[in-house]
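With one protein chain held back, the other chains of the complex are shown just where they sit.
The block that comes next holds chain A.
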């Protein structure tokens, strides 16, 4: 049956082709839903899900599934937040063990409703993972905690190996796509973590391309990040989740990713991942290993 396309989304480029092994994905989905856990992979409908689930890796999203912010680029449901599940940290730790993860990424929805803004659940999760998986490295991808330093102190003290907080985009586009988050607050978060974390903890951020940013704005962002000594940078293509989300401006050509990679490395980042399908936690394990082996 022929039907009219319901969206005006531009035709997807060839690099968005991914393979999807339903059996492997189903196996992973069963395991995760059996533990009543959410992954950012499924919640954000990630194009890499088939590859990552197929290879047995996943990124957990805690404190969800609903987010208290409604950022226009994001596919995570915005809605009334649920009560904090105090057993969730243990289940994340158990899933990490069951999957045999040597590197685990833990992120969360925003929880502006909680007095601790969700920081304590990060701490509990890090502690639980460490207890059950002493050899697994831990990467957190946190909200901005409204810039509250006491929240950042708690998470830093819990001792993740990588502290990630995403800038998401350049300064001019931030107010158009992020909700209750500012460019300067996010920079402050990264700066504060870099200044207060042990030198062995890497600080990481990521941005999306295709929102209408210019080269100069991207380079300015890189300079702002290097001025506060951020270690890792991920750059990937924005894919509009649905017709109501921020309109995709451009499928950014591969050569621009390559140019940004060169420019970022020249500026002194320890590790840069720049390619259309790169996401914050995509191959995060390989990223950490590459830096540790340098």
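Heads up, the rule we're going with is that contacts are C-beta pairs under 8 Å (C-beta built on N, C-alpha and C of every residue); 3 or more make two chains touch, one makes a residue touch a chain; residues count from 1.
In this text, contacts and distances are computed from a predicted model.
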item: Protein name as given in UniProt for the chain not displayed, "Ferredoxin", "Ferric reductase like protein", "Biotin-requiring enzyme" or "Electron transfer flavoprotein beta subunit"; value: "Biotin-requiring enzyme"
item: Hidden-chain contact residue, picked from the options A:22, A:36, A:214 or A:247; value: A:22
item: Residue of A:46, A:71, A:90 or A:278 touching the missing chain in the full complex; value: A:46
item: Residues of chain A (touch criterion as defined above) contacting the omitted chain; value: 1-3, 5, 12, 14, 16-22, 29, 41-43, 45-47, 49-50, 75, 239, 241-242
